[in-house]
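All protein chains of the complex are present and in place, except for one that has been dropped.
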Amino acid sequence: MGFLTYLINGLSLGSVYAIIALGYTMVYGIAKMLNFAHGDVIMVGAYLVFMCMSNTGSPAIVSIVISIVCCTALGMIIEKIAYKPLRRATNLAVLITAIGVSYFLQNMALLIFGSNPVSFTSVIKWQGIALAGGQLKITGNAIITIITCLIIMFALMWFVKNTKPGQAMRAVSEDKDAAVLMGINVNATISLTFAIGSGLAAIAGALLCSSYPSLTPYTGSMPGIKAFTAAVFGGIGSIPGALIGGLLLGIIEILAKAYISSQLADAIVFAVLIIVLLVKPTGILGKQIKEKV
Amino acid sequence: MALLSVTNLGISFGGLRAVDGFNLTIEEGELYGLIGPNGAGKTTVFNMLTGIYKPTDGKIHLAGKDITGGHTAEINKAGIARTFQNIRLFGDQSVKDNVKIGLHNTFEYGTFTGVFRLPKYFSTEKEMDKKALEILAVFGLDEEADVLASNLPYGKQRQLEIARALATNPKLLLLDEPAAGMNPNETADLMNTIALIRKEFGVTILLIEHDMKLVSGICEKLTVLNFGRVLAAGETSAVLNDPEVIKAYLGE
Partner (left out) sequence: MKNLNKSTQKLITTILTIFVLYIVMQVMEQTGNLSSLMSGLLVPVCAYSLVAVGLNLCVGYLGELSLGHAGFMCVGAFTSAFFSKTFQGTIPDVPRFILALVIGTLAAALFGFLIAIPVLRLSGDYLAIVTLAFGEIIKNVINVLYIGMDGNGIHFSMKDMMSLGLEPGGTMLINGPQGITGTPRQSTFTIAVLLLILSLIITHNFVNSRTGRAVKAIRDNQIAAETVGLPITKYKLVAFTISAAIAGVGGVLYAHNINSLTATTNNFGYNMSIMILVYVVLGGIGNFSGSVVAAVVLTLLPELLRGLSNYRMLIYSIVLIALMLFNWAPGILKFREEHGLTGAAIIGKFKKNKEVQ
């Protein structure tokens, strides 16, 4: 039963990674940039939910909606101010700017909330279910997290495939210049991508802190890095890839913690990533692009 | 013995048969043309000859040595150098350094010697400079030796690419559409240059070209490729008058 419990915990953590990875993967697919600040948007989202719930006593769902709205706006503002002017500059310049934004968000949070961890109250009140005569307990957090992740994933896949803005997103990610010629508003599409990614980050923040309730200005950075890893793992640019990468990463991390060593869990996660990339250099679902000679 | 002999060469990309049953024999000192409509597989042949693509079947021999599917750098050392349809210079380095990179395997000293500037560094660099300037002089590029390669005008970039290829001291030089994008004057210059390098470097040349004036003007023999297969091969005038070839170029 221990193994099953770990597996479910892994799936739950992996679901959070997957939601964050979506933000990375979509932005990378469309703007070809590593948005290092994405992890910090998660932290902002979590603080917003925390504030709404503890200061105004709003119900969890209202708090999350407020947080999603604010993070969506935040994502779009960041894109507008920091990334858009660098659209035609080298990738490295954008990367460093993203790092600057990441520092900015962390230090802003540090100023407002201080460095002491705040104790996050779970947004999920449900205690969960007990199976097999109480031997296998599945927490409400885990169930809701996994379900939310799956809903988001399928909704997004449907959105990208069947709606006009979604198709525009796919077109921009394939070929920005050709998309312009087809009359697609590339700026609006990129902005929309950031909006969706950041909105999802707010959800990820609430779910992450419901399971791991200690919230600091640095809460987002490690899960951010790991989710990015997950996105690469699954094949960056691919939505199902983010799901597979996120879930696998979560499961590996929890199982490594349980059976091998909790201190080495991160090292094991990264080692698996390296092995996967060496065997399949573009990730599990990534597409190989060869230079034409 | 032929310098280059290619027998039954073929390659497939997934289900697509890009080149099939390709044969080619080039004698030492020849100037050979490979022509054909767009998409016929000419550049693919070059890519296989230089090891960028691994052929699915067939054999390539250079001066009797089997080089089929060899590594690109090794094939260069064996004696094949090339230029590219879309120019590939080392744009962030000077014209002279581009040629010196071509001389890399001719003049040697180790990393340690270079980092700690041992005497051999200075003597070898001096020789390399001299040789590089000699080669550049053939192309009239010695004046621009210190210019960044990417700042050269288009025609000179093509010439520099040829100079760099020659610096590797090849037996066989492959030119992929050397006249592409050139005006008639530049093309005439290029024809002179090609004649000159045959004389100066004694190199055998295989070139891909669409400019029929250039092809009929300088190539001694031709092979025509159409849909990945050899349509005709032989003396230039005979091939160009072949009704099959005319049909492939002009349509029915």
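When the chains are written out, they are named A and B in that same order, and each has its own residue count from 1.
As a working rule, a contact is a pair of C-beta atoms (placed from the backbone, for glycine too) under 8 Å apart; a residue touches a chain by one contact, two chains touch by 3 or more.
Note that the coordinates shown come from a computational prediction; the quantities given were computed from them, not determined experimentally.
Although one chain is not drawn, the whole complex shows that of A:I20, A:L34, A:L74 or A:A168 it is A:L34 that touches it. For the chain missing from the display, the contacting residue among A:S15, A:S67 or A:T229 is A:T229, taking the whole complex into account. Mapped onto chain B, the interface with the missing chain covers residues 50-52, 71-74, 76-77, 81-82, 84, 88-94, 97, 100-102, 104-105, 107-111, 113-117, 121, 124-125, 128, 146, 164-165, 167-168. Counting the whole complex, the residues of chain A in touch with the unshown chain are 28, 34, 36, 82, 85-93, 95-97, 99-101, 103-104, 107-108, 110-111, 222, 225, 228-229, 232, 236, 261, 263-264, 266-267, 270-271, 273-274, 277-278, 281-283, 291, 293.
Throughout what follows, only the chains that are shown with their structure count from here on.
Separation between the centroids of chain A and chain B, computed from CA atoms only, is 49 Å.
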